[in-house]
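In this view, the complex is presented without one of its protein chains, the others remaining in place.
Letters A and B mark the chains as written, and numbering starts fresh at 1 in each.
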Amino acid sequence: MKRGQAKATIDLAGLYPGPARAIVNPGLTRDQLLEIHRLLRLNRIVEEKLSALYRQGHITGGLFSSLGQEAISVGTVFAIRPDDLLAPMIRNIGSVLARGVTPRDLFLQYLARRDGPTRGRDGTLHFGNVEKLSLISPISHLGTLIPVMAGAALAVRMRGEDRLALTYIGDGGTSTGDFHEGFNFAAVLRLPFILVVENNGYAYSTPVPRQVAIASFAEKGPAYGVAAESVDGTDVLAVYAATRRAADHARRGAGPTLLECRAFRMRGHAEHDDMHYVPKDLIEAWKDRDPIDRFEAFLVAEGHARREDLEAAAVVLSRGVAAAADEALAAPLPEPHEALGGVLCEPGFEKPWWPA
Amino acid sequence: MIAVSGMSAVTGNREPDRAGLLTMLYTMKLTRALEERIERRLYRQGKIVGGVYVGRGQEAISVGAGMHIRRTGDPARDDVVFPSHRDMAVFLMQGITPRRVLAQYMGRRTGPTRGRDGNMHMGDMACRLVSFISHLGDTIPVAAGCALTFVMKGTDQVCFAFFGDGTTSRADWHTGVNLAAVQRLPVVFICNNNQYAYSTPLSRQMAVARVADRAVGYGIPGDSVDGNDVLAVYDAVGRAVTRARAGGGPTLVEGVTFRMTGHSAHDDAGYVPAATLEEWRGRDPIVRFTAHLETRGLLDRTALADLDTRIEEEIDAAVEGAESDPWPAPEECLEGVWHA
Partner (left out) sequence: MALTTYVEAIRQGIWEEMERDDRVFLIGEDIGIYGGAFKVTEGMLERFGEMRVIDPPIAESAIVGAAIGAALMGMRPVAEMQFIDFISCAFDQITNFAAKNRYRWGAGVPIVIRGPAGGGVHGGPFHSQNPEMYYVHTPGLKVVAPATAYDAKGLIKAAIRDEDPVLYLEHKYLYRRIKEELPSEDYIVPIGRAAVRREGRDLTMLTYAAMLYPCLEAAEDLRREGHEVEVIDLRSLLPLDKDAILTSAKKTGKTMIVHEDTRTGGIAGEITAILNEEVFEYLDAPVLRVTAPDTPVPYSPPLEKFFLPDKDKILATARQLLAY
């Protein structure tokens, strides 16, 4: 083989899904299973609504979809406690829904409204509240959350609390310097930290083999001296079970876990991107791995729910989401002069104003 | 702490010829003597204006690796080197004379940076040496970019990138190694694992036992060898260089050694357990290699004494020369921020 960039076209064979394993209930009750289902559906319905709002010109910034990856957001957050520190990345709308953020607040944020979590100062999932929701805001710069969440994990351990910190990084984000510095730091200090590597095949137009020279991100675990696991990110219960193992590991004081969840980004990088660079058959191959279809089939087959009950539940959710979006659309934009204030600590800006 | 088992015989599957072996000994001894002169005499005499960073006890790594650097004088064929601040031997092997090294340390006009920077922060493209800077790991992506040009031009040149154990915690180290791995670039990453980054021991730097364990995360080979055994280093780096020249991509080679001095001349390294230092003193790479050559009959007492004398004379002359070298003119401060 020639040296360097040897191949004129990159080998994408590793991006295709392997055979799906049957979903196995790790011991959750029917109520828990149905709550997971509600969150998965809510995730998708909210994003469908956001997409519609984007097309209607109501959302002026970027919009990043988690279609095909919902099980990762929902399964991970369902497996940790509400007081565990959580930092979503741009596609983890399901994580914040599972944390209890309402669709109305999400719409206010995406629509840049006065009463939204950042009062229109920032968009997307860039918001948080540590005190009330143990939720830390991401920024656009990939990898920056990893040292930050390591520091959060350090703080809770210093205070003798048994909380842990969980955040996400994409396949592309693992290439950043902050990923390495932050995760190595967490490993050396054996911090209670779960790093979910959400491998969705592509970073914008860059496929995984252009990003790393390894077959699975779980291979990075031993390189940092931490536990690592790779699971099917389209199986919400597999994600849940692996996160529980990582959480138990962290609370035992055994240190961080790198948890790779494999799925596929079924839409473009953002709404504007038609992802012409992704082979059609690759998208086709992932279509029968839809995490919600799979989970619903499991629920019905195992007798936890009837198909019509699941549909009825979704209709109720859709109505609620539509009402929340209407409410947000009717809400006022910020006043121009509200661009000022709060760069530093000053009256009115002493602490997060959301949620009230 | 990584324990390297006792005073094992110096090993290596392949080694240079007799002249090469003697060059290795000479270079290790010259490096040691020059650094001792700088750290223990000139610095204490106030003749070195800034910090001093030496690689005492680590000479086998730069020398064992440095023997593989291709030096023909043809820039289209020669390898390019990115030394760390503890790789004095590599500078010497690439042709920076002891006098120029001393002029650099003394801030003279004749040093490679003309007094603009100090200690080991020197580069000279004529010697295929790219300067180290204080920000650890910065040279790693730079080495990758340099290697990228070899791929573009289709040559079999290789980049030698040296760094310490602490550097492997840095962002730029990660981004550079990953880029080299993904693009299969001809770089040999050589870690001087001296087990301390200033006062931070290895166990506080990484949760893996060896730096070479980090290689698996990049999908590249990692090799850990006794860094106080110059022939073991020679052998391991030789394999990595062969792989790189053949298009097999980068390798991470770790030489396990120990920093037999403080972080810099002002640091008494009081935080290093005395017993550990004592233990490593018994593994001195120069003592070991000398004994090895003597056992094989490649060196006798007379030749050794001659070698020591020659080195002392060489350094005396270099010191004398550097001390007589001019200071830069004050107004040179303003020159050369941009291309003229």
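The definition used in the following text is that a residue touches a chain if its C-beta (ideal position, glycine included) is under 8 Å from a C-beta of that chain, and two chains touch if they have at least 3 such contacts.
In this text the structure is predicted, and so the values were computed from the model without any measurement.
Colleague: For the chain that's not shown, point to the residue among B:N119, B:T175 or B:N194 touching it.
Modeller: Checking the options B:N119, B:T175 or B:N194, the one contacting the hidden chain is B:T175.
Colleague: Taking the full complex into account, find the residue in A:P103, A:G173, A:G225 or A:P352 that is in contact with the omitted chain.
Modeller: A:G173
Colleague: Of A:G123, A:G201 or A:P291, which one is in contact with the hidden chain?
Modeller: Final answer for the missing-chain contact: A:G123.
Colleague: Of the residues B:L30, B:A89, B:A103 or B:M122, I need the one that contacts the missing chain.
Modeller: Hidden-chain contact among the options goes to B:M122.
Colleague: Just the residue numbers, please: which parts of chain B touch the chain that's not shown?
Modeller: Within chain B, the residues that touch the unshown chain are 80, 112-114, 116-117, 121-125, 130-131, 133-135, 138-152, 159, 171-172, 174-176, 178-179, 182-183, 336-339.
Colleague: Need a quick check: the contact residues on chain A for the chain that isn't drawn.
Modeller: 4-5, 8, 60-62, 112-113, 118-124, 126, 139-142, 172-173, 175-178, 203-206, 210-212, 277, 333-340, 343
Convention: only the chains that are shown with their structure count from here on.
Colleague: Whole-Å distance, chain A centre to chain B centre, using C-alpha means?
Modeller: 44
Colleague: Which residues, counting only chain A, touch chain B once they are in their complex?
Modeller: Chain A residues touching chain B: 1-6, 175-181, 184-185, 187-188, 190, 209-215, 219-220, 222-226, 255.
Colleague: Considering only the defined contacts, which chain B positions touch chain A in the complex?
Modeller: Interface residues on chain B, with respect to chain A: 148, 151-152, 169-175, 178, 181-186, 203-209, 213-220, 246-247, 249.
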